[in-house]
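Showing just some of the chains, left in place.
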Amino acid sequence: MIKIVIAEDQGMLLGALGSILDLEEDMTVIGKAKNGQEAVTLVNQFNPDVCIMDIEMPVKSGLDAAEELKDHPCKIIILTTFARPGYFERARKAEVGGYLLKDSPSEELADSIRVIMKGRRVYAPELVDMVFQNDNPLTDR
Amino acid sequence: IILLPFNTFNRNKREKLESQLKDANQKISQMVVMEERQRIARDLHDTLGQKLSLVGLKSDLAGKLIDANPEAAKREINDISQTSRTALKEVREMVSDMRGTKLKDELIRIEQVLKAAEVEFTIKDETTLEKTPPLVENVLSMCLKEAVTNIVKHSKATTCLVELNESVDELSIRVKDNGTGITGKIDPTKKNGLRGMEERLEFVNGTLEVLSKEGTELFIRVPTVVKQVKQEGMA
């Protein structure tokens, strides 16, 4: 059984995500958090296999929480909808197991979780943003 | 003999500058577009991103529940219906914000503003605006808004006349009040209403004339056939 903790500040999303993963036969959701801080606490308390996190949450963001849990054996999966500057780089440096689209079909999400459990990283290409060179013609003169 | 190389030297320099100007323009427009997109993406993230993800998840969930627990499935479907409608409303609001204000909408708005300020309002509008590019309309709406704001804020006027005209090659707006007129110098570092108008009009090759006698009169003109300076990379 893959033990999962989910952190998401939007209540309906948290509920739906929880129910959908619970329906998978080899997964069980053992904790739900409303922010990154709660997620860190739950992970330390229950030692889940996987912690799925939203990025933008009050108190502590998913990326902050992921950085804090970098040395914890629990695999961190970040879910988000749009690429935002700097996020990909931070997720990569925090060595998260997955950096995935929140809207990926639930089968795909479940499959990704299984692949990540085997030690591979899964990063949605849509979320990888370019590191821009600074060629701002307004500032460099 | 001496003049020529100097001349050439300077010509080269000028040509280099001119080409820099072109390059810079191109880079800027690309950069600005990127920045604007990121800004919009940020706005979209919190509203649409969340809602559409939720709809996706809940539809998967409903599909899985339908046989085992049709009542629970119905609740999910209900949430989907709600969520999609809220999202649609938000998209509409966002889109109408982004589109800028239509001139005809702005006319309605200023009528209300002037009524509230107890300024008698007369309008002569002969325009169809059929061939007016959105950008031009946007700029004109902003000008009109600022002109009327100024009347309410500064003029002490009791009447205001707005006249819109359209000819083959030009669109014009006259805004006239019977107030104090513009008295004293305008400090361009502090005030930016009128300057902003001028700058925006310049984008669309328009002009602003300000007359101050027996009140204030603004005359705004924009050529209908707009020379689009930066066609490329912008379309």
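All chains are identified by letter, namely A and B, in their written order; residue positions are counted from 1 within each chain.
Everything that follows uses one rule, which is that a residue touches a chain if its C-beta (ideal position, glycine included) is under 8 Å from a C-beta of that chain, and two chains touch if they have at least 3 such contacts.
Quantities reported herein were computed from a predicted structural model and do not represent experimental measurements.
Peer 1: Having one representative of every chain kind in view, what are the subunit counts of the entire complex?
Peer 2: Tallying all copies in the file yields the formula A x1, B x2.
To be clear about the criterion, only the chains that are shown with their structure count from here on.
Peer 1: From the C-alpha centre of chain A to that of chain B, how far is it in Å?
Peer 2: 38
Peer 1: Help me check something: in the complex, which residues belonging to chain A touch chain B?
Peer 2: Going by the criterion above, the answer is residues 10, 12-13, 16-17, 19-20, 23, 56, 80-85, 102-103, 105-106, 135-138.
Peer 1: Under the stated contact criterion, what part of chain B meets chain A in this complex?
Peer 2: 23-24, 27-28, 31, 38, 41-42, 44-46, 49-50, 52-54, 56-58, 60-61, 64, 76, 79, 83
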